[in-house]
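Handing you a structure now.
All protein chains but one are shown at their positions in the complex.
Up next is chain A:
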Amino acid sequence: MEEITRALVDLLGPGAVITDPVRLRTYECDGLTHHRATPGVVVLPESAEQVAAVVRLCVAAGVPYVARGSGTGLSGGALPRTDGVLIVTARMRRILEIDIANRRAVVEPGVINLDVTRAVRSEGYYFAPDPSSQQICSVGGNVAENSGGAHCLKYGFTAHHVLACEVVTPDGEIVTLTDGPGYDLLGAFVGAEGTLGITTKITVRLTRVPETVQTLLAAFESIEAGGVAVSAIIGAGVVPAAIEMMDALSIEAAEDAVACGYPPGAGAVLIVELDGPAAEVEHQFAEVERLCRDAGAFEIRIAADDAQRALIWKGRRSAFAAVGRISPAYLVQDGVIPRTALPEVLGRIDELSRQSGIKVANVFHAGDGNLHPLVLFDDAEPGAAERAEEVSGKILDLCIEHGGSITGEHGVGVDKSRYMPRMFTDIDLDTMQMVRCAFDPAGLCNPGKVFPTPRLCGEVPGVRKGVHPLVEQGKADLF
(Lines give C-alpha, C1' and ligand atoms only; values in the text may rest on other atoms or scores of the structure.)
Protein backbone atom coordinates (compact mmCIF):
# COMPACT_ATOMS: atom_id res chain seq x y z
CA MET A 1 0.00 0.00 0.00
CA GLU A 2 2.88 2.34 0.71
CA GLU A 3 3.82 2.83 -2.89
CA ILE A 4 0.30 3.59 -4.11
CA THR A 5 -0.31 5.83 -1.09
CA ARG A 6 2.70 7.93 -2.05
CA ALA A 7 1.43 8.17 -5.59
CA LEU A 8 -2.04 9.14 -4.35
CA VAL A 9 -0.63 11.91 -2.17
CA ASP A 10 1.36 13.21 -5.15
CA LEU A 11 -1.79 13.15 -7.22
CA LEU A 12 -4.36 14.60 -4.81
CA GLY A 13 -2.35 16.33 -2.12
CA PRO A 14 -2.13 15.24 1.53
CA GLY A 15 -5.46 16.84 2.46
CA ALA A 16 -7.36 14.40 0.25
CA VAL A 17 -5.62 11.18 1.31
CA ILE A 18 -6.29 9.54 4.67
CA THR A 19 -3.65 7.18 6.02
CA ASP A 20 -3.84 7.62 9.80
CA PRO A 21 -5.04 4.23 11.18
CA VAL A 22 -7.43 5.80 13.68
CA ARG A 23 -9.04 7.89 10.95
CA LEU A 24 -9.14 5.01 8.47
CA ARG A 25 -11.13 2.93 10.91
CA THR A 26 -14.03 5.41 10.83
CA TYR A 27 -14.56 4.23 7.26
CA GLU A 28 -14.65 0.54 8.17
CA CYS A 29 -18.35 0.11 7.45
CA ASP A 30 -21.32 1.80 5.81
CA GLY A 31 -24.88 1.71 7.17
CA LEU A 32 -24.59 -2.05 7.66
CA THR A 33 -22.27 -2.32 10.62
CA HIS A 34 -21.74 -6.03 11.03
CA HIS A 35 -19.46 -6.21 8.01
CA ARG A 36 -16.28 -4.29 8.75
CA ALA A 37 -12.96 -3.86 7.02
CA THR A 38 -10.54 -0.99 7.56
CA PRO A 39 -9.58 0.40 4.15
CA GLY A 40 -5.93 0.41 3.14
CA VAL A 41 -6.18 4.06 2.23
CA VAL A 42 -9.04 6.56 1.74
CA VAL A 43 -9.06 9.26 -0.93
CA LEU A 44 -11.42 12.22 -1.28
CA PRO A 45 -11.20 13.34 -4.92
CA GLU A 46 -12.96 16.47 -6.14
CA SER A 47 -13.27 15.85 -9.87
CA ALA A 48 -13.88 13.14 -12.45
CA GLU A 49 -10.30 13.54 -13.65
CA GLN A 50 -9.01 12.83 -10.16
CA VAL A 51 -11.24 9.76 -9.84
CA ALA A 52 -10.00 8.51 -13.21
CA ALA A 53 -6.38 9.09 -12.23
CA VAL A 54 -6.90 7.20 -8.94
CA VAL A 55 -8.49 4.29 -10.82
CA ARG A 56 -5.60 4.21 -13.30
CA LEU A 57 -3.12 4.09 -10.43
CA CYS A 58 -5.05 1.20 -8.88
CA VAL A 59 -5.18 -0.71 -12.15
CA ALA A 60 -1.48 -0.20 -12.76
CA ALA A 61 -0.67 -1.46 -9.28
CA GLY A 62 -3.28 -4.24 -9.31
CA VAL A 63 -4.89 -2.76 -6.20
CA PRO A 64 -8.66 -3.18 -5.69
CA TYR A 65 -10.80 -0.11 -5.11
CA VAL A 66 -14.28 0.62 -3.79
CA ALA A 67 -16.42 3.75 -4.21
CA ARG A 68 -18.38 5.21 -1.31
CA GLY A 69 -20.85 8.08 -1.16
CA SER A 70 -22.38 9.03 2.20
CA GLY A 71 -21.90 5.54 3.63
CA THR A 72 -25.56 4.82 4.31
CA GLY A 73 -25.95 1.63 2.29
CA LEU A 74 -27.63 -1.32 3.95
CA SER A 75 -26.03 -4.24 2.13
CA GLY A 76 -22.36 -3.46 2.66
CA GLY A 77 -22.00 -2.40 -0.95
CA ALA A 78 -19.34 0.13 0.04
CA LEU A 79 -17.50 -2.22 2.39
CA PRO A 80 -13.82 -1.31 1.90
CA ARG A 81 -10.95 -3.65 1.11
CA THR A 82 -8.17 -3.81 3.66
CA ASP A 83 -5.78 -4.18 0.71
CA GLY A 84 -7.45 -1.50 -1.36
CA VAL A 85 -8.33 2.13 -1.93
CA LEU A 86 -11.64 3.59 -0.78
CA ILE A 87 -12.73 6.38 -3.13
CA VAL A 88 -15.10 8.67 -1.22
CA THR A 89 -17.21 11.06 -3.32
CA ALA A 90 -18.34 13.23 -0.38
CA ARG A 91 -16.42 16.24 -1.71
CA MET A 92 -17.92 15.97 -5.20
CA ARG A 93 -21.12 17.68 -4.24
CA ARG A 94 -21.77 20.44 -6.70
CA ILE A 95 -25.06 20.78 -8.53
CA LEU A 96 -23.61 21.64 -11.94
CA GLU A 97 -26.66 22.56 -13.91
CA ILE A 98 -30.39 22.98 -13.48
CA ASP A 99 -32.36 22.97 -16.70
CA ILE A 100 -35.99 23.42 -15.74
CA ALA A 101 -37.21 23.82 -19.33
CA ASN A 102 -35.89 20.35 -20.15
CA ARG A 103 -36.68 18.99 -16.71
CA ARG A 104 -33.20 17.85 -15.91
CA ALA A 105 -30.35 18.60 -13.56
CA VAL A 106 -26.71 17.59 -13.70
CA VAL A 107 -25.14 16.73 -10.37
CA GLU A 108 -21.92 15.31 -9.00
CA PRO A 109 -22.17 11.92 -7.29
CA GLY A 110 -21.70 13.22 -3.75
CA VAL A 111 -24.72 15.53 -3.94
CA ILE A 112 -27.26 14.54 -1.34
CA ASN A 113 -30.54 13.20 -2.74
CA LEU A 114 -32.73 15.71 -0.92
CA ASP A 115 -30.51 18.62 -1.97
CA VAL A 116 -31.53 18.04 -5.59
CA THR A 117 -35.15 18.51 -4.60
CA ARG A 118 -34.28 21.51 -2.42
CA ALA A 119 -32.57 23.17 -5.37
CA VAL A 120 -35.58 22.91 -7.69
CA ARG A 121 -38.53 22.93 -5.31
CA SER A 122 -39.16 26.64 -5.77
CA GLU A 123 -39.57 26.01 -9.50
CA GLY A 124 -42.23 23.40 -8.81
CA TYR A 125 -40.07 20.33 -9.39
CA TYR A 126 -38.45 17.55 -7.37
CA PHE A 127 -36.22 14.48 -7.67
CA ALA A 128 -38.57 11.54 -7.31
CA PRO A 129 -36.49 8.68 -5.79
CA ASP A 130 -36.94 9.05 -2.04
CA PRO A 131 -35.18 6.42 0.02
CA SER A 132 -35.79 6.85 3.76
CA SER A 133 -32.23 8.11 4.02
CA GLN A 134 -32.84 10.84 1.42
CA GLN A 135 -31.63 13.55 3.77
CA ILE A 136 -28.10 12.12 3.60
CA CYS A 137 -27.73 9.42 0.93
CA SER A 138 -25.85 10.53 -2.18
CA VAL A 139 -27.15 10.50 -5.74
CA GLY A 140 -24.07 8.46 -6.73
CA GLY A 141 -25.06 5.87 -4.15
CA ASN A 142 -28.64 5.93 -5.46
CA VAL A 143 -27.30 5.15 -8.94
CA ALA A 144 -25.13 2.30 -7.66
CA GLU A 145 -27.96 0.73 -5.69
CA ASN A 146 -30.82 1.74 -8.00
CA SER A 147 -32.48 3.07 -4.89
CA GLY A 148 -36.20 3.14 -4.50
CA GLY A 149 -38.21 4.63 -1.72
CA ALA A 150 -41.71 4.92 -0.46
CA HIS A 151 -42.95 6.50 -3.67
CA CYS A 152 -41.42 4.08 -6.18
CA LEU A 153 -44.75 2.24 -6.44
CA LYS A 154 -45.98 5.02 -8.70
CA TYR A 155 -42.77 6.78 -9.76
CA GLY A 156 -40.28 3.96 -10.19
CA PHE A 157 -36.71 3.52 -9.03
CA THR A 158 -33.59 5.63 -9.60
CA ALA A 159 -33.14 3.94 -12.99
CA HIS A 160 -36.31 5.68 -14.16
CA HIS A 161 -34.93 9.07 -13.20
CA VAL A 162 -31.39 8.94 -14.56
CA LEU A 163 -30.91 10.16 -18.12
CA ALA A 164 -27.15 9.90 -18.36
CA CYS A 165 -24.10 9.06 -16.29
CA GLU A 166 -20.55 10.12 -16.77
CA VAL A 167 -18.58 7.08 -15.66
CA VAL A 168 -14.98 6.33 -14.87
CA THR A 169 -14.64 2.85 -16.29
CA PRO A 170 -12.53 0.19 -14.61
CA ASP A 171 -9.83 1.08 -17.16
CA GLY A 172 -9.75 4.63 -15.86
CA GLU A 173 -11.40 6.11 -18.93
CA ILE A 174 -14.10 8.78 -18.62
CA VAL A 175 -17.14 7.91 -20.73
CA THR A 176 -20.75 9.01 -20.81
CA LEU A 177 -23.56 6.46 -20.83
CA THR A 178 -26.94 7.66 -22.04
CA ASP A 179 -30.35 6.19 -22.67
CA GLY A 180 -29.88 6.74 -26.41
CA PRO A 181 -30.07 4.10 -29.14
CA GLY A 182 -27.94 1.00 -28.97
CA TYR A 183 -27.38 -1.34 -26.04
CA ASP A 184 -28.80 0.00 -22.81
CA LEU A 185 -25.46 0.34 -21.05
CA LEU A 186 -26.92 2.95 -18.74
CA GLY A 187 -29.48 0.35 -17.72
CA ALA A 188 -26.68 -2.10 -16.97
CA PHE A 189 -24.74 0.47 -15.00
CA VAL A 190 -27.54 1.77 -12.75
CA GLY A 191 -27.97 -0.76 -9.97
CA ALA A 192 -24.68 -2.55 -10.65
CA GLU A 193 -23.66 -1.73 -7.08
CA GLY A 194 -20.44 -0.05 -8.06
CA THR A 195 -19.01 -3.11 -9.83
CA LEU A 196 -18.95 -1.67 -13.36
CA GLY A 197 -17.29 1.67 -12.69
CA ILE A 198 -17.71 4.87 -10.70
CA THR A 199 -20.17 7.53 -11.75
CA THR A 200 -18.78 11.06 -11.62
CA LYS A 201 -21.63 13.09 -13.07
CA ILE A 202 -25.32 12.25 -13.21
CA THR A 203 -28.06 13.80 -15.32
CA VAL A 204 -31.28 13.29 -13.41
CA ARG A 205 -34.87 13.73 -14.47
CA LEU A 206 -36.85 16.32 -12.55
CA THR A 207 -40.49 15.57 -11.86
CA ARG A 208 -43.23 18.17 -11.63
CA VAL A 209 -44.60 18.56 -8.12
CA PRO A 210 -48.13 17.17 -8.30
CA GLU A 211 -51.03 19.58 -8.07
CA THR A 212 -52.42 17.89 -5.00
CA VAL A 213 -51.13 15.48 -2.39
CA GLN A 214 -53.42 13.76 0.05
CA THR A 215 -52.16 11.55 2.84
CA LEU A 216 -54.00 9.42 5.31
CA LEU A 217 -53.01 7.26 8.19
CA ALA A 218 -55.28 4.31 8.90
CA ALA A 219 -54.98 2.24 12.06
CA PHE A 220 -55.95 -1.42 12.08
CA GLU A 221 -56.13 -4.00 14.81
CA SER A 222 -53.99 -6.44 12.88
CA ILE A 223 -51.50 -6.65 10.04
CA GLU A 224 -53.90 -8.98 8.21
CA ALA A 225 -56.64 -6.32 8.21
CA GLY A 226 -54.11 -3.81 6.87
CA GLY A 227 -53.13 -6.31 4.17
CA VAL A 228 -56.75 -6.67 3.11
CA ALA A 229 -56.99 -2.89 2.72
CA VAL A 230 -53.85 -2.82 0.56
CA SER A 231 -55.20 -5.51 -1.78
CA ALA A 232 -58.57 -3.76 -1.97
CA ILE A 233 -56.98 -0.41 -2.88
CA ILE A 234 -54.75 -1.85 -5.60
CA GLY A 235 -57.61 -4.09 -6.76
CA ALA A 236 -59.80 -1.04 -7.22
CA GLY A 237 -57.34 0.30 -9.80
CA VAL A 238 -55.98 3.08 -7.64
CA VAL A 239 -52.24 3.68 -8.03
CA PRO A 240 -51.24 5.46 -4.85
CA ALA A 241 -48.00 7.42 -4.73
CA ALA A 242 -47.21 5.30 -1.69
CA ILE A 243 -48.71 2.65 0.55
CA GLU A 244 -46.64 1.92 3.62
CA MET A 245 -47.36 -0.40 6.49
CA MET A 246 -45.84 -0.64 9.95
CA ASP A 247 -46.57 -3.24 12.60
CA ALA A 248 -47.04 -2.74 16.34
CA LEU A 249 -43.37 -3.19 17.23
CA SER A 250 -42.08 -0.70 14.69
CA ILE A 251 -44.82 1.76 15.69
CA GLU A 252 -43.62 1.46 19.27
CA ALA A 253 -40.05 2.26 18.20
CA ALA A 254 -41.03 5.22 16.03
CA GLU A 255 -43.25 6.56 18.80
CA ASP A 256 -40.34 6.37 21.21
CA ALA A 257 -38.02 8.10 18.79
CA VAL A 258 -39.99 10.91 17.24
CA ALA A 259 -43.33 10.96 19.12
CA CYS A 260 -45.24 10.67 15.87
CA GLY A 261 -48.51 10.20 17.80
CA TYR A 262 -49.92 7.26 15.85
CA PRO A 263 -53.25 5.92 17.18
CA PRO A 264 -52.61 3.98 20.38
CA GLY A 265 -53.30 0.27 20.37
CA ALA A 266 -52.87 -0.17 16.63
CA GLY A 267 -51.66 -3.59 15.49
CA ALA A 268 -50.74 -2.01 12.18
CA VAL A 269 -50.88 1.37 10.54
CA LEU A 270 -51.17 2.04 6.87
CA ILE A 271 -49.98 5.27 5.29
CA VAL A 272 -51.62 5.91 1.94
CA GLU A 273 -50.61 8.86 -0.17
CA LEU A 274 -52.29 9.90 -3.40
CA ASP A 275 -51.03 12.63 -5.67
CA GLY A 276 -51.91 14.10 -9.03
CA PRO A 277 -54.64 16.35 -10.45
CA ALA A 278 -56.96 17.57 -7.71
CA ALA A 279 -60.20 16.14 -9.11
CA GLU A 280 -58.73 12.67 -9.57
CA VAL A 281 -57.07 12.64 -6.17
CA GLU A 282 -60.20 13.77 -4.36
CA HIS A 283 -62.31 11.12 -5.99
CA GLN A 284 -59.85 8.31 -5.35
CA PHE A 285 -59.05 9.48 -1.85
CA ALA A 286 -62.69 9.07 -0.80
CA GLU A 287 -62.58 5.58 -2.22
CA VAL A 288 -59.37 4.71 -0.37
CA GLU A 289 -60.88 5.96 2.86
CA ARG A 290 -63.97 3.81 2.32
CA LEU A 291 -61.87 0.74 1.48
CA CYS A 292 -59.80 1.20 4.64
CA ARG A 293 -62.94 1.40 6.76
CA ASP A 294 -64.38 -1.66 5.04
CA ALA A 295 -61.19 -3.53 5.89
CA GLY A 296 -61.65 -2.64 9.55
CA ALA A 297 -59.67 0.57 10.11
CA PHE A 298 -60.65 1.84 13.57
CA GLU A 299 -59.16 5.28 13.10
CA ILE A 300 -58.34 7.28 10.01
CA ARG A 301 -56.40 10.53 10.12
CA ILE A 302 -56.17 12.79 7.14
CA ALA A 303 -53.29 15.23 6.91
CA ALA A 304 -54.76 18.73 6.65
CA ASP A 305 -51.49 20.36 5.63
CA ASP A 306 -47.82 19.70 4.92
CA ALA A 307 -46.92 19.85 8.59
CA GLN A 308 -49.39 17.10 9.45
CA ARG A 309 -48.26 15.08 6.43
CA ALA A 310 -44.66 15.41 7.60
CA LEU A 311 -45.68 14.15 11.03
CA ILE A 312 -47.38 11.10 9.54
CA TRP A 313 -44.26 10.34 7.48
CA LYS A 314 -41.87 11.11 10.30
CA GLY A 315 -42.72 7.89 12.09
CA ARG A 316 -42.25 5.81 8.97
CA ARG A 317 -39.07 7.52 7.84
CA SER A 318 -37.36 7.18 11.18
CA ALA A 319 -38.48 3.59 11.75
CA PHE A 320 -35.18 1.84 10.95
CA ALA A 321 -32.99 3.95 13.11
CA ALA A 322 -35.68 4.26 15.76
CA VAL A 323 -35.56 0.52 16.36
CA GLY A 324 -32.18 1.27 17.96
CA ARG A 325 -34.20 2.56 20.90
CA ILE A 326 -36.02 -0.66 21.62
CA SER A 327 -33.26 -3.12 20.79
CA PRO A 328 -29.49 -3.05 21.32
CA ALA A 329 -28.90 -4.39 17.81
CA TYR A 330 -30.89 -5.35 14.77
CA LEU A 331 -30.66 -6.49 11.18
CA VAL A 332 -32.62 -4.69 8.48
CA GLN A 333 -33.88 -7.22 5.99
CA ASP A 334 -35.08 -6.36 2.51
CA GLY A 335 -37.11 -8.85 0.54
CA VAL A 336 -39.89 -8.86 -2.00
CA ILE A 337 -43.00 -10.97 -2.30
CA PRO A 338 -46.08 -10.81 -4.49
CA ARG A 339 -48.58 -8.55 -2.76
CA THR A 340 -51.09 -11.36 -2.60
CA ALA A 341 -48.73 -13.46 -0.48
CA LEU A 342 -48.49 -10.75 2.18
CA PRO A 343 -50.77 -12.22 4.84
CA GLU A 344 -49.27 -15.68 4.53
CA VAL A 345 -45.65 -14.57 4.58
CA LEU A 346 -46.26 -12.27 7.53
CA GLY A 347 -47.90 -15.14 9.36
CA ARG A 348 -44.85 -17.31 8.66
CA ILE A 349 -42.47 -14.57 9.83
CA ASP A 350 -44.47 -14.34 13.04
CA GLU A 351 -44.14 -18.11 13.44
CA LEU A 352 -40.36 -17.92 12.87
CA SER A 353 -40.14 -15.18 15.45
CA ARG A 354 -42.06 -17.17 18.07
CA GLN A 355 -40.05 -20.35 17.47
CA SER A 356 -36.70 -18.63 17.70
CA GLY A 357 -37.55 -16.10 20.40
CA ILE A 358 -36.10 -13.41 18.12
CA LYS A 359 -38.40 -10.42 17.75
CA VAL A 360 -39.14 -9.14 14.27
CA ALA A 361 -40.56 -5.68 13.60
CA ASN A 362 -42.10 -5.18 10.18
CA VAL A 363 -42.01 -2.07 8.06
CA PHE A 364 -42.86 -2.34 4.42
CA HIS A 365 -43.71 -0.77 1.14
CA ALA A 366 -46.97 -2.67 1.02
CA GLY A 367 -47.96 -1.50 -2.45
CA ASP A 368 -45.20 -3.38 -4.21
CA GLY A 369 -44.65 -6.18 -1.73
CA ASN A 370 -41.26 -4.91 -0.56
CA LEU A 371 -40.76 -6.10 3.00
CA HIS A 372 -38.36 -4.63 5.52
CA PRO A 373 -38.42 -6.96 8.49
CA LEU A 374 -36.20 -5.66 11.30
CA VAL A 375 -34.71 -8.60 13.18
CA LEU A 376 -33.99 -7.53 16.76
CA PHE A 377 -31.37 -9.05 19.03
CA ASP A 378 -28.99 -8.26 21.83
CA ASP A 379 -25.43 -8.44 20.59
CA ALA A 380 -24.18 -8.84 24.16
CA GLU A 381 -26.00 -12.16 24.42
CA PRO A 382 -23.85 -15.05 23.18
CA GLY A 383 -25.22 -16.65 20.01
CA ALA A 384 -28.00 -14.08 19.58
CA ALA A 385 -26.42 -12.54 16.48
CA GLU A 386 -26.17 -15.95 14.81
CA ARG A 387 -29.79 -16.78 15.62
CA ALA A 388 -30.91 -13.40 14.29
CA GLU A 389 -28.88 -13.99 11.14
CA GLU A 390 -30.58 -17.37 10.76
CA VAL A 391 -34.07 -15.90 11.15
CA SER A 392 -33.14 -13.17 8.69
CA GLY A 393 -31.97 -15.76 6.16
CA LYS A 394 -35.13 -17.82 6.60
CA ILE A 395 -37.20 -14.75 5.84
CA LEU A 396 -35.42 -14.50 2.50
CA ASP A 397 -36.13 -18.18 1.88
CA LEU A 398 -39.81 -17.40 2.46
CA CYS A 399 -39.60 -14.62 -0.11
CA ILE A 400 -38.01 -16.89 -2.72
CA GLU A 401 -40.46 -19.69 -1.94
CA HIS A 402 -43.34 -17.33 -2.68
CA GLY A 403 -41.90 -16.23 -5.99
CA GLY A 404 -40.24 -13.07 -4.69
CA SER A 405 -36.72 -11.73 -4.45
CA ILE A 406 -33.90 -11.46 -1.92
CA THR A 407 -33.72 -7.71 -2.27
CA GLY A 408 -36.10 -4.97 -3.27
CA GLU A 409 -33.93 -1.90 -2.99
CA HIS A 410 -31.02 -2.29 -0.58
CA GLY A 411 -28.95 -4.30 -3.02
CA VAL A 412 -26.98 -7.51 -2.69
CA GLY A 413 -23.64 -6.05 -1.69
CA VAL A 414 -21.54 -8.24 0.51
CA ASP A 415 -24.41 -9.12 2.79
CA LYS A 416 -26.57 -11.10 0.41
CA SER A 417 -24.11 -12.47 -2.09
CA ARG A 418 -24.40 -15.82 -0.37
CA TYR A 419 -28.15 -15.89 -1.05
CA MET A 420 -27.73 -15.33 -4.78
CA PRO A 421 -27.39 -19.08 -5.51
CA ARG A 422 -30.72 -19.67 -3.80
CA MET A 423 -32.36 -17.46 -6.38
CA PHE A 424 -30.21 -18.09 -9.47
CA THR A 425 -28.61 -21.11 -11.09
CA ASP A 426 -24.87 -21.30 -11.64
CA ILE A 427 -25.41 -20.54 -15.30
CA ASP A 428 -27.41 -17.42 -14.44
CA LEU A 429 -24.65 -16.23 -12.16
CA ASP A 430 -21.92 -17.04 -14.64
CA THR A 431 -23.74 -15.08 -17.31
CA MET A 432 -24.02 -12.07 -15.02
CA GLN A 433 -20.33 -12.30 -14.32
CA MET A 434 -19.65 -12.24 -18.04
CA VAL A 435 -21.19 -8.79 -18.09
CA ARG A 436 -19.05 -7.76 -15.19
CA CYS A 437 -15.90 -9.07 -16.86
CA ALA A 438 -16.73 -7.13 -20.01
CA PHE A 439 -16.53 -3.93 -17.98
CA ASP A 440 -13.90 -4.94 -15.44
CA PRO A 441 -11.62 -7.66 -16.79
CA ALA A 442 -9.08 -7.13 -14.00
CA GLY A 443 -11.71 -7.64 -11.32
CA LEU A 444 -10.52 -4.70 -9.24
CA CYS A 445 -13.70 -2.58 -9.18
CA ASN A 446 -15.59 -3.25 -5.93
CA PRO A 447 -14.61 -6.93 -5.90
CA GLY A 448 -16.29 -9.42 -3.60
CA LYS A 449 -19.72 -7.84 -3.93
CA VAL A 450 -22.94 -9.20 -5.45
CA PHE A 451 -21.56 -12.61 -6.42
CA PRO A 452 -20.95 -15.38 -3.91
CA THR A 453 -17.80 -16.78 -5.45
CA PRO A 454 -16.00 -14.66 -7.99
CA ARG A 455 -14.95 -17.69 -9.95
CA LEU A 456 -14.42 -15.84 -13.16
CA CYS A 457 -12.17 -13.03 -14.27
CA GLY A 458 -9.25 -14.88 -12.70
CA GLU A 459 -10.39 -14.23 -9.11
CA VAL A 460 -9.67 -11.04 -7.20
CA PRO A 461 -7.48 -9.17 -6.99
CA GLY A 462 -5.37 -9.86 -9.98
CA VAL A 463 -5.49 -9.87 -13.70
CA ARG A 464 -7.63 -12.45 -15.43
CA LYS A 465 -5.87 -15.51 -16.71
CA GLY A 466 -7.15 -18.37 -18.81
CA VAL A 467 -10.32 -18.96 -20.70
CA HIS A 468 -13.76 -18.30 -19.29
CA PRO A 469 -15.49 -21.63 -18.46
CA LEU A 470 -18.59 -20.65 -20.44
CA VAL A 471 -16.40 -19.90 -23.44
CA GLU A 472 -14.62 -23.18 -22.94
CA GLN A 473 -17.94 -25.01 -22.92
CA GLY A 474 -18.94 -23.21 -26.09
CA LYS A 475 -21.90 -21.57 -24.35
CA ALA A 476 -20.70 -18.02 -24.84
CA ASP A 477 -18.25 -15.96 -26.79
CA LEU A 478 -16.11 -13.25 -25.28
CA PHE A 479 -15.77 -10.26 -27.56
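Basically, contacts are C-beta pairs under 8 Å (C-beta built on N, C-alpha and C of every residue); 3 or more make two chains touch, one makes a residue touch a chain; residues count from 1.
Simple rule for what comes next: contacts and distances are computed from a predicted model.
Asker: Assign the chain not included in the display its UniProt protein name, restricting the answer to "ABC transporter permease", "Glycolate oxidase iron-sulfur subunit", "LytR family transcriptional regulator" or "Cytochrome b6".
Answerer: "Glycolate oxidase iron-sulfur subunit"
Asker: Could you tell me which of A:Leu12, A:Ala90, A:Ala248 or A:Ile300 touches the chain that is not displayed?
Answerer: A:Ala90
Asker: With the full complex in mind, choose from A:Phe220, A:Phe320, A:Phe377 or A:Phe451 the residue touching the hidden chain.
Answerer: Hidden-chain contact among the options goes to A:Phe320.
Asker: Determine which one of A:Cys29, A:Cys292 or A:Ile349 touches the chain that has been left out.
Answerer: Considering the complete complex, A:Cys29 is the one touching the chain left out.
Asker: Of the residues in chain A, which ones touch the absent chain?
Answerer: Interface residues of chain A facing the absent chain: 18, 20, 22-23, 25-31, 33, 44, 70-72, 88, 90-91, 93, 110, 112, 133, 135-137, 256-258, 318, 320-325, 328, 330.
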